[in-house]
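Sharing a structure with you now.
Up next is chain A:
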Amino acid sequence: MNQESRLKSILEKGIFAVTAECGPPRGADPDAVLKKAGMLREKADSVNVTDNQTAIVRMSSLAACAILKQAGVDPVLQMVVRDRNRIALQSDILGASSLGIRNVLCLSGDHQSFGNQPKALGVFDLDSMQFLQAVRAMRDSGLILGGEALTKPPRLFIGAAANPFADPMDFRVTRLAKKISAGAEFIQTQCIYNMDRFRKWLQLARNRGLTERVYILGGVTPLKSAAMARYMKDRVAGMDVPQTIIKRMEGVPKERQREEGIRICVETIAELRELAGVKGVHVMAIEWEEAVGEILDRAGLLPRPSLD
Partner candidate 1 sequence: MPAKYMIHAGQTPDRFETVTKSGIIAWEEGCLKCAVCVKKRCVYRVYEKRGLDALQMVDSVDNQCMNCLRCVQGCPKELIHKSVSPEYKALGDEYWSAEIISKIWYQARTGKIPVSGAGYPGPFSGAGFDSMWTDMSEIVRPTRDGIHGREYISTAVDLGGTPRHLSFGIEGALEVPTPKVIDMPLPVLLRVPSVGRITPNLISGWAVAARRLGIFLALGNEHINAAPGTCLSSLMPVVEEESLKCSAYPGTKIMELIMREDTHRVAEMLKTIKEPEFISVRIPVSRGVDDRALALAKAGLSIIHLEGTDDGRFLDDPTKSIKDGIRSTHLRLVEAGLRDAVTLLASGGMAMAEHVPKSLICGADAVFVDIPILVALECRLCGRCGEGLPCPVKMDKAEPVWVARRVVNLMAAWHSQLLEVMGAMGIRDARRLRGEAGRAMFFEELDRSTFANLGKTEEGCELE
Partner candidate 2 sequence: MNRERGFVFPEVIKTPSRFRNPIGKYRLNRSKGCISCGKCLETCTRDVHAMVKGKALVRNHYLCVGYDCENPCHQVCPVKALSLRRNPDFETMGDYRWSPDLLVSAWHMAEFGRPPEKGLEYRTGNSGGGFDKLRILFSNKLKDRVDCNSNGLEPDLAVELNRREDNAHRIRIEVPFYGGGMSYGSVSINTMLSRVKAAKALGTFCCTGEGGYPDELKPYDEHVITQVATGLFGVREETIQRVKIVEFKYAQGAKPGLGGHLLGDKVTPGVARMREAVVGYPLFSPFPFHSVYSVEDHKKHVDWIKAVNPRALVSVKVSTPTDVDMVAVGSYYAGAHIIHLDGSYGGTGAAPDIAKKNIAMPIEYAVPKVHRFLTEEGVRDKITVVASGGIRTPHDVVKIIALGADAVCTGTADLVALECIRCHNCESGRGCARGIATTDPELMDLVGLEWGAQRIINMFMAWRSEMIRILKKLSISSLKDLVGNTACISHIDYS
Partner candidate 3 sequence: MITAEQKPIEEIRHMIMPYKKILLLGCGSCVAECAAGGEKETAMLASALRMAAKMNREDTLIQEKNLDRQCVRDFIVQLDGIIHLYDAVLSLGCGAGVQAVAEIFPEVPVIPALNTEFLGQTKDQGLWLENCLGCGDCVLYYFGGVCPLARCSKQLMNGPCGGSRDGRCEVDPETPCAWQLIIENLTRTGGLERLESVFPPKDWSRKQGRGPRKIVREDQQR
Partner candidate 4 sequence: MTLKWRPVIAFFYCQNIPEGGWEERLAIEKKHKGAVRLFPIPCSGRIDGVHLLRALEEFADGAIVATCPPGGCLNFEGNLWARKRAETSRKLIKSIGLEGERILIVEGTAGKSLDLMGLAEGFLQKISLIGPSPVLYPKDMPPGTGVGFSLKGESVHDYC
């Protein structure tokens, strides 16, 4: 079993990295995970496993990561602070490392009110920033919160998310800087549709030298339809879908909208590759993992280089 993070290795080698996303099933069926693994293996360098995304109960991210790992995929364990207090979070970090999981993405998580457990207590004992810091300290200093030493520190490549499209704009880069100083080694961004704003954000990050301190992976999501574009614009928090994109999707007949979505996605990836400071792409094909291969192929990112 590979003991290193493939994602880390790719990024360190200066190769334009590719990550994809895998949502665990709403059931206890490991095959569903394996099926998605099959679709993404060889396509992406690493695969993120979401942690009860949009606050809907699914197979635990940690378990799904373990399955992926067994299937030969390099998983990125997403962990949200919504559902676990600092004790559970730290213990899961240790567990993940022990299972050979080598990437962790520290997140706040979608608010519980959006999902199917709106009556749940949101824990938010730590926030994502504090969590990053805690994981970094566990790994680098072998200390947990409060300063006690671990018998063996975890081995993890530590990531965080960033949303260049949320407000207040000016503070977004500050927050990126904070995440970096808290311990983030790679950043996966929110889906990019508004390239102008993304460039602006990137420029600010570059100005502060942040792009030199962290690997930024631009997030993309292929649109399935004009309706989805509109939905994402209006209903999904933190999402910025410009009118031009919606127009473009609406401009083609319904049956060809998927194709158009993929085309936009491919174009976006092409643009991202040209940007200084973007070190990779994170493809979040929501419940459409089969499209990932096509997108990456058309974007010229396949096949993935071998590290051996």
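As a selection rule, all candidates are chains of the complex that A comes from, given by their letters.
Throughout what follows, a contact is a pair of C-beta atoms (placed from the backbone, for glycine too) under 8 Å apart; a residue touches a chain by one contact, two chains touch by 3 or more; residues count from 1.
Everything numeric here is computed off the predicted structure, so don't read it as measured data.
Can you pick out the candidate among 1, 2, 3 or 4 that touches chain A in this complex?
3
Report the residues of chain A in contact with candidate 3 in the complex, numbered from low to high.
82, 86, 108-109, 111, 113-114, 122, 124-130, 133-134, 145, 161-163, 165-168, 171, 174-175, 177-178, 181-182, 190, 237-238
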